[in-house]
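For this depiction, one protein chain was excluded, whereas all remaining protein chains were kept in their positions.
Take a look at chain A:
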Amino acid sequence: MNAVTNPPKLHDCRDAFVAVLERLGAENPKVVAVCNDSVGSSKLGGFKSKWPERLVNVGIAEQNLVGVGAGLANGGLLPFVCGASCFLTGRSLEQIKADIAYSNANVKLIGISSGMAYGELGPTHHSIEDFAWTRVLPNLPVIAPCDSIETAAAVEWAAGYEGPVFLRLSRVGVPDLLPAGHKFVPGKANLLRDGDAVTLIANGTLTHRMMKAADILASRGIEARVLNMATVRPIDVEAVVAAARDTGAILTAEEHSIYGGLGSAIAEVVVAESPVPMKILGVPGIFAPTGSAEFLLDEFGMSPIAVADAAVELIARKAARA
C-alpha cells in the first residue's frame, strides 16, 4: 500500500532569482539587469518597475546583449545579463568567450528556460548544448541549481564573486531539496542521500528525479548515494572520486545532451582518477520530438522508475566486473 501524501510544492527558480536580484538591487545601486526584450520571460518586471533606468534592454540582439554587459562591467557596474539560455549561449558564444571569459569581465550571465523548458516550441528553443559550449571556456564557472533555495544561494554568491559566472536556470517547477539557509559553495557537490550500491549524480531539474529514483531503489533494498552537482565547471573532483571509490558505479542524468555536459565532465574525472562503470542519461544526441519538458525527460529514460532500472543494470555491470 502506498501512503497518500501531499505532493511537494513546486517552485519556478526564476522567482528565486529575481527575489534575490531585487534585494541586491535595493542594497547596491551598481546592480543592473540587461536583457534582450526578455523582460517577461526573465521575470524582470519587478526590477523594471523599481529601477526603470537600471533595466538595460538592448532589444532582440544577443551579441550586443553580451557585449554591452561587458562594457557595463568595465564602467564599474554589476550586470546580470539575462536571456533565454538557447540564445544567450548559442547566439553569443563568441562574445561570452572573448568579451566575458577571456576579458574576465565581472558579468553574471543568467540563462533562462534552459534545457527543454520550452519543450513544445521545439529544438530551436531547447538549450541542451549550453553546458558543452560554456564549460570548455576558461574562467567561467557554470552552475545549474537544483531548486529555489540553491538558486537564491547561487545568485547571492555570484553577486559577491569578482568575475564571470554562467547561471543556468529553468522555468520548470521543482520541489525544494536543500535546507533553508543553504550556502552555495562553487565546485562543491551536496550529499543529499548516502548509500553504497551506486551514486546518482544530477543537477538542475534532474536532482529531484534522482531522489525519487533513490526512493524506488531503497524499496528494492538498494541504497544509492545521491549527489547534487550544480557546478559543472569546476567539477567537484573530490566528490566524484569518492563516489567511484565508495560505490563503484556512477549514474548521471541531466537536461542536456549526453555529449559534453555534466555526465561527460564526471566521466573525464572517473576515467583519469578512478575508472568504474558509468551510465550517462540525457538527450541522446538527437533533436527532440514534440513534447513538454517533463514528457521529454520521461521519453529519454529519465523518469524516476527508468533511472532506478538503469541503476540496477549498472549495479549488475559492476558486479560482473568484480
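Details
Here is the rule we use: a residue touches a chain if its C-beta (ideal position, glycine included) is under 8 Å from a C-beta of that chain, and two chains touch if they have at least 3 such contacts; residues count from 1.
One rule holds in what follows: contacts and distances are computed from a predicted model.
According to its UniProt record, the chain left out of view corresponds to "Transketolase" among "Acyl-CoA dehydrogenase", "Electron transfer flavoprotein subunit beta", "Sarcosine oxidase subunit delta" or "Transketolase".
Of the candidate positions A:A19, A:V39 or A:A61, contact with the unshown chain belongs to A:A61. Here one chain is not drawn; of A:N28, A:S49, A:N74 or A:T290, the residue touching it is A:N74.
In the full complex, chain A touches the omitted chain through residues 30, 32, 53-54, 56, 58-59, 61, 63-64, 66-77, 79, 94-95, 98-99, 102-105.
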